[in-house]
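Moving on, here comes chain A:
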Amino acid sequence: MLQIKDLRVDVDGKEILTGLSLDVKAGEVHAVMGPNGSGKSTLSYVLSGRDGYDVTGGSITYKGDSLVDLDPEDRAAQGIFLAFQYPLEIPGVGSMTFMRTALNAQRKARGENELDAASFMKLIRAKAKELNIDAEMLKRPLNVGFSGGEKKRNEVLQMALLEPTLAILDETDSGLDIDALKLVADGVNALRSPDRAMIVITHYQRLLNYIVPDYVHVLAGGKIVKSGDKSLALELEKSGYDAIVAEAA
Partner candidate 1 sequence: MTTSTSKSAEGGAPIRIVASSGDVEAPFLEKAESFIRSRTGNEPDWLQRARSKGLEAFRRSGFPHRRVEEWKYTDLRTHISKSDASSSSAGHATQIESSAFDAITLTFVDGAFDRAASSDLTSLSGVEVVMLEDDLGALVERQKHLLCAIDNPVTSLSINGLNLAQARSGAIIRVLPGEALSKPIHIRSVHTGAEISPARHVVVLESGARATLLETNTGDGVKEPALIGQSLQIHLEPNAELSHHRSVGLPDACTLLSGVAAHLEAEAHYAGTTLNLGAALLRQDTHIAFQGEGAIADLTGAYLLNGNQHCDQTIFIDHAVPNCESSQVFKGVLTDRSRGVFQGKVLVAQDAQHTDAHQLSNALLLSERAELDAKPELEIYADDVKCSHGSTAGELDEDALFYLRARGIPLAVAKTLLIEAFVREPIESIKEEAIRNIFMQQVSEWLQNAEVRT
Partner candidate 2 sequence: MPAVDETISEVKGLGEKYKYGFETQILSEKAPKGLDEDTIRFISAKKGEPDWMLDWRLDAYRRWLEMTEPKWAMVNYPEIDFQDAYYYAAPKSPEDAPQSLDEVDPELLKTYEKLGIPLKEQEMLAGVRNVAVDAVFDSVSVVTTFKEKLAEAGVIFCPISEAVHTHPELVKKYLGSVVPVTDNFYATLNSAVFSDGSFVYIPEGVRCPMELSTYFRINEQNTGQFERTLIIAEKGSYVSYLEGCTAPMRDENQLHAAVVELVALDDAEIKYSTVQNWYPGDAEGKGGIYNFVTKRGDCRGPNSKISWTQVETGSAVTWKYPSCILRGDNSVGEFYSIAITNNYQQADTGTKMVHLGKNTKSRIISKGISAGKAQNTYRGLVSIHPKAKAARNYTQCDSLLIGDKCGAHTVPYIESRDPSALVEHEATTSKLSEEQLFYCRQRGIGEEEAVTLLVNGFCKEVLQHLPMEFAVEAQKLVGISLEGSVG
């Protein structure tokens, strides 16, 4: 589904990703772990097409085509979803309006019918119920006044609604206590499917107790220095990044 080959990315003229390669197949869950400043967030932004992340070398191939020149909304329409580390608060814009606009924009881009207000309401209520999200929350402006946990659950709800084929979870565990973390992880696990791949970006092993990955990669200095199965995460937890990075070098 996704092949990243020798990817080099500049941010503000500084090379952050220095030759990263990663191969993700449908149905797989890959965890990318790394210390601060290793390029984790850059990876999520470059995959989703944020301005200011310049690809200077290598390639990103998604479902057989290059992603590099696509706008963020086109990538989204092709099924790429980024769960933000810090979901944005947008005062004045209702959560419902936002989600309906997004869903219909994607459906339209894919040549599908747009949903009318009633069908959308039905759909979102059902999704919210599946994820145990209080529909009251959706009446508020997008993420405004939401707690950290609520924001992250709202991200999961959007994921459930938009049904991406590749979901990138950027530090989804940050700022969550254990109960909130479990709720969010349950939501994510419910969305695991053979057609859907996930990249779970995290600093800590903790999240991976709840979202169990098929593969674990260690990102350091802008490239993947070590890959393994879920036991690699435990090893990292025990001996720390320094040891693993040093060993890999």
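Picked so that all candidates are chains of the complex that A comes from, given by their letters.
FYI, a residue touches a chain if its C-beta (ideal position, glycine included) is under 8 Å from a C-beta of that chain, and two chains touch if they have at least 3 such contacts; residues count from 1.
Keep in mind it's a predicted model, so treat the numbers as computed, not measured.
Touch between chain A and the candidates 1 or 2 in this complex is found for 2 only. Interface residues of chain A, counted against candidate 2 in their complex, comprise 48-51, 71-73, 75-77, 81-82, 84, 87-88, 90-93, 97-99, 101-103, 105-106, 109, 141, 158, 162.
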